[in-house]
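With one protein chain held back, the other chains of the complex are shown just where they sit.
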Amino acid sequence: MKAKLYDKIATIYFYVVAGFLVAFLISLIGYILYQGRTRLNLSFLTSPPKFMEAGGGIGPQLFNSIELLVITLIISVPIGLGAGIYMAEYARPGLFTEVIRLSVETLSSMPSIVVGLFGLLVFVTMTGWGYSLMAGALALTVLNLPVMTRVSEDAIKSVPSSLREASFALGATKWQTITKVVVPAAMPGILTGIILTAGRIFGEAAALLYTAGMSSPALNFSNLNPSSPTSPLNLFRPAETLAVYIWKVNSEGLAPDARQIADGASAVLLLAVLTFNLFARWLGGVLYRRMTGER
Amino acid sequence: MKKIEVRDLDLFYGEVQALKKINLDVEPNSVLALIGPSGCGKSTFIRTLNRMNDLIEGVKISGTVLLDGKDIYKEVDVIELRKKVGMVFQKPNPFPMTVYDNVAYGPRIHGIRDKRTLNEIVEKSLKAAALWDEVKDRLHHSALSLSGGQQQRLCIARTLAVEPEVILMDEPTSALDPISTMKIEELIEELKKKYTIIIVTHNMQQAGRVSDYTAFFLNGELVEWGPTDQVFYNPKDKRTEDYITGRFG
């Protein structure tokens, strides 16, 4: 009965590993939130950072992160969705499709620091924009495009072909079938994917160090002139994000409470990512139920 | 004049010949049943009539299919064709939209925007599919909340909304319970006054009940076809007789 004994031991081992990982994650999250708890207040979230003295906040960085996220999604979602539609609906097996697939894989395994350097060369230097929100958004687009393409391709491919046939049988063109039947049916998957990638974009730092930059001019929210450097509408201002700020505070933070600031900022970042994750799950569930007509 | 004339139709999936020299006529306002064992080519055949096989990679077709005297592979635009030749599939496949939007989908993609016209079409089609009374209070609920039988009648309504002349039905009741099946059969009886119907069925009794003409397929060949009574009770070909008697026990 040795086999049975080994089976028992193996089962115990797998439970221990799984239990350890879950406990580890819980303690990680707990630790970050506990350390950052004193900073989770409105004044920390909204006030600007201070240089060389205590009590600074993360207001501009948080705002930059959100703005950068929105702009990146505006650019990368349509293109990624388009490429996903192409791969799922038009691509025929062959060399060209293979090249696109290889491109998607190459892009998605690209180290983000390399993408950042590419951005530095092309979006910062060659365009003459300097460190800017736009350059950062384009660098993040490079990171996000392959993910978006894959997410949409998978979601579209999982739409049953009987729906396409029904639409074609009614005399719809291919484009009508795609835009009116296939993409709407794939929407739950696509939306969930977008939100999950949003979490990744929100936490990205390496690609932004040398594109969106490591400084943030004080923002004046009543200034709506897009060409003014203090206007939040100016897409060509340097825009340090929360994630970049955490990195910078650690390596060159001069404020006496640098440690607390990093703790607080990490907790905020973690909470944001957790929220994206939970929101994606919830939305996925809701949309799925609506699609299948369950109530 | 015949509604559909099929002449020397061959179909290949790559190297495999799935249909061999099919010749067949379809009378207007009649019901033609296609019978035969599974894999005999009857579903493949019905899909050549609205060119659904175009969607499958590697399909080669030769011969002619005439709709109202016009070659559908040469003289008719595929989208025009599919408007004229509607199709109901084996499994109900409503779109994940509301009941209303499902029926309005066809008219909309063909350019009808006017709300009142759409309302009329939806009501008329649902009534013609004998579904109106059951769904009129939940037109804006998801179509997926309907029962299987209702879903299939919705798919028929969706087909009717495009105002086709011919309706192809590929085993439309195979996924349904007996009561829903009966309702669909009654509907077919009603629909043939206005439309020409071609139905694939694996159910001999169903073919006997609903059809005016029957065609028997075997291994990609059309063995024989004619008025249903003749094919059932006085078949010319030994194979037809074997199949029918075998089936009836």
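As written, the chain order gives the labels A and B, with residue 1 at the start of each chain.
Please note the rule applied: contacts are C-beta pairs under 8 Å (C-beta built on N, C-alpha and C of every residue); 3 or more make two chains touch, one makes a residue touch a chain.
Heads up, the rule we're going with is that contacts and distances are computed from a predicted model.
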| item | value |
| --- | --- |
| UniProt protein name of the chain not shown, from "Cytochrome c domain-containing protein", "Formate hydrogenlyase subunit 4", "Phosphate transport system permease protein" or "Heme exporter protein C" | "Phosphate transport system permease protein" |
| Visible chains in contact with the missing one | A, B |
| Full-complex contact with the absent chain, from A:29, A:191 or A:283 | A:29 |
| Absent-chain contact - pick from A:41, A:173 or A:220 | A:173 |
| Chain not shown: contacting residue from A:117, A:134 or A:169 | A:117 |
| Contact set of chain B toward the excluded chain (per top definition) | 79-80, 83, 109-111 |
| Residues in chain A touching the chain absent from view | 3-4, 6-7, 9-11, 13-15, 17-18, 21-22, 25, 28-29, 31-32, 35, 78-83, 85-87, 89-91, 99-100, 102-107, 109-115, 117-118, 120-122, 125, 142, 145-146, 149, 173-176, 178-179, 196, 199-200, 202-206, 209-210, 214, 243-244, 246-247, 250-251, 259, 262-263, 266, 269-270, 273-274, 276-277, 281 |
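The definition used in the following text is that only the chains that are shown with their structure count from here on.
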| item | value |
| --- | --- |
| Chain centre separation in whole Å, for chain B relative to chain A (CA means) | 48 |
| Partner chain A, residues of chain B touching it in the complex | 50, 52, 55, 57, 79-83, 86-87, 89, 91, 93-97, 105-106, 108-110, 141-146, 155, 158-159, 162 |
| Chain B contact footprint on chain A (complex, rising order) | 92, 160, 162-173, 176, 180-181, 184-185, 290-295 |
